[in-house]
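A protein chain is absent from this complex, but the other protein chains hold their places.
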Amino acid sequence: MTAVTDEVLSFDEAMEKYDPVLGFEVHVELNTRTKMFSSAPNAFGDVPNTNVTPVDLGLPGVLPVVNGVAVESAIKIGLALNCRIAEKCYFARKNYFYPDTPKNFQTSQFEDPIAYDGSIDIELADGTVFTVEIERAHMEEDAGKLTHMGGATGRIQGAEFSLVDYNRAGVPLIEIVTKPIVGAGSRAPELAKAYVAAIREIVKNLGVSDARMERGNVRCDANVSLKPKGQEKFGTRTETKNVNSLRAVEHAVRYEIQRHAAVLDSGTPIQQETRHWHEDTRSTTSGRPKSDADDYRYFPEPDLVPVVTNDAWIEKLRAELPEPPAERRKRLQADWGYSDAEFRDVVNAGVMSSIEDTVAAGVSAAVARKWWMGEISRRAKLADVEPAELGVTPELIVELNALIESGKINDKLSRDVLDGVLAGEGTPAEVVEKRGLAVVSDDGPLLEAIDGALAAQPDVADKIRGGKVQAVGAIVGGVMKATRGQADAGRVRELILQRLGVEG
Amino acid sequence: MAEINRDDVAHLARLAHIDMTDDELDRMAGELGGIVDAIKSVSEVAGDDVPATSHPIPLSNVFRDDVVGETLSNEEALLGAPDNADGRFKVPAILDGE
């Protein structure tokens, strides 16, 4: 497939002429044990077509039964988004044919979502708070997974055939839809990312979703339209489907703003259509235009009875809600003793929960921060993923830290150990063993290396003897080089000073 | 009888994913027109004050415990499939080739 590259306007120029209007549909996969309408396991990564009952394959004669925990999770999400909870709501069938949809209709909700009319405050990196209004949150089911074969790199275009795995079919989803978001201006891309991050944080905090974007637990469809400055009426929007990382959300919104601006500048109207996001080129391509085939013929699902709520039930669920994220942040900052600047950096880097988990696993808040804001963030930036998506677990950090504190490895070596663990070479201890990374702790070889280094730089040795203790670094460097970094630098320094008869 | 024409039926057949020949479209348009004429009076019977009934016996909040039950094996799942490969259901290309 040849990629069509659209014209784009520079972001700044686009912002001079147009106001962006955003809208998001975020799908959250719940982490219930079973599916939305069947007792098949809701599990990721199993052998294809094994987490299925006759219901999940849509076999003739089957009937759905609602997962009560999924309904309670939906209500909790609604409450956390400050929504009103429907007194009575129905499931509805959304009819369309697609091979990943076993019944050729999706069981969803239509006229009466379980939660509606909410809002959440989104804090941007500099502390600015932006209120996003929530139109609705409704319950529905996920589709199966298609794998496209015989074409280029698993793409649907040019594929000869496709394979369908229905393990994911029927996994409970909550779709959260915003009202149009106006007034974000040039901060629209940043707000987009922050909004999705906030939703992810909320559902993870509620414990109702694993919220792992790399696994598709949280998926975002981003709507963008532009209106010329000063105009009231919204422009035509495009919907960029399945933007599945926080960075991608930011980039996709930014790209669509630039592309819309170029199209509008050329005097062409925007076509209402879905767009596909391509991470490799950081651009979108045209998907399917809206057509009369998008007539979903919704009607109330006759096989399911309505959900009726009451105050007692809702209040019981409200009482089960965990601490809201803003209060949680306040508490964590106090517990960890970070400065305002330190804490904001942690939040902006998206590693607050990771640090919380790591502290809970048994290291100090300072050590946890050092890892997540240092080495892990550095690697995430290089890989262009979120730090939490690298696969570094709190347990791994605890083990690495223990190895450092016991003097078995030093900071520098710990990075090699991390490489090894992430490359699947085993536990940190195993990697140390296999790669031969242990710090040289026997003084014998060290003294040999020190003597060598002193002999190589006699002038430096003299300076030290003369009291210029700070010059010791050059000798330490020489020793570290000779031992290929496997020496404990502190011990080396001690031994050099001893050797030269100087007080450290 | 002019209620439903051939193009309408062609559109409905596309929505319903049923291929129809020109003859079938013509015949179906005639039959549907007759049926719709005979039943369209329902739209005039009940006023705004009458609620809709979607379920004949009113029930609510029928929920299942979140407990894993019996599943089909991969072989059972694929047993009736017209085509399969690699433990999955095999379908022709979704998009038209070049």
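By letter and in written order, the chains are A and B; residue numbering begins at 1 in each of them.
In the analysis below, a residue touches a chain if its C-beta (ideal position, glycine included) is under 8 Å from a C-beta of that chain, and two chains touch if they have at least 3 such contacts.
Just so it is clear, contacts and distances are computed from a predicted model.
Peer 1: The complex lacks one chain in this depiction; which UniProt name from "Glutamyl-tRNA(Gln) amidotransferase subunit A", "NAD(P)H-quinone oxidoreductase subunit 2", "Multisubunit sodium/proton antiporter, MrpF subunit" or "ABC transporter, ATP-binding protein" does that chain carry?
Peer 2: Hidden chain identified via UniProt as "Glutamyl-tRNA(Gln) amidotransferase subunit A".
Peer 1: For a quick check of understanding: of A:Lys35, A:Lys76 or A:Arg93, which residue touches the chain that isn't displayed?
Peer 2: Checking the options A:Lys35, A:Lys76 or A:Arg93, the one contacting the hidden chain is A:Arg93.
Peer 1: Against the chain that's been left off, what residues of chain A make contact? List them.
Peer 2: Contact residues on chain A toward the absent chain are 54, 57-66, 93, 95, 97, 99, 102-105, 162, 164, 295, 297-299, 302-305.
Peer 1: If the hidden chain were put back, which residues of chain B would touch it?
Peer 2: Interface with the chain not displayed, on the chain B side: 4, 8-9, 12-13, 15-20, 24, 28, 31-32, 34-36, 38-43, 45-46, 50-57, 59, 62, 64, 72, 76-77, 79-83, 89, 91-97.
Please note the rule applied: only the chains that are shown with their structure count from here on.
Peer 1: Would you kindly tell me how far, in whole Å, the mean C-alpha position of chain B lies from that of chain A?
Peer 2: The answer is 38 Å.
Peer 1: Sort out for me which residues of chain A touch chain B in the complex.
Peer 2: 32-34, 38-41, 47-54, 57, 59, 65-71, 88, 90, 97, 99, 104, 146-148, 156-166, 292-293, 295, 297, 299-300, 302, 304-308
Peer 1: What residues on chain B touch chain A, complex-wise?
Peer 2: Per the stated touch rule, the residues are 11, 14-15, 17, 54-55, 58-74, 77-78, 80, 85-95, 97-98.
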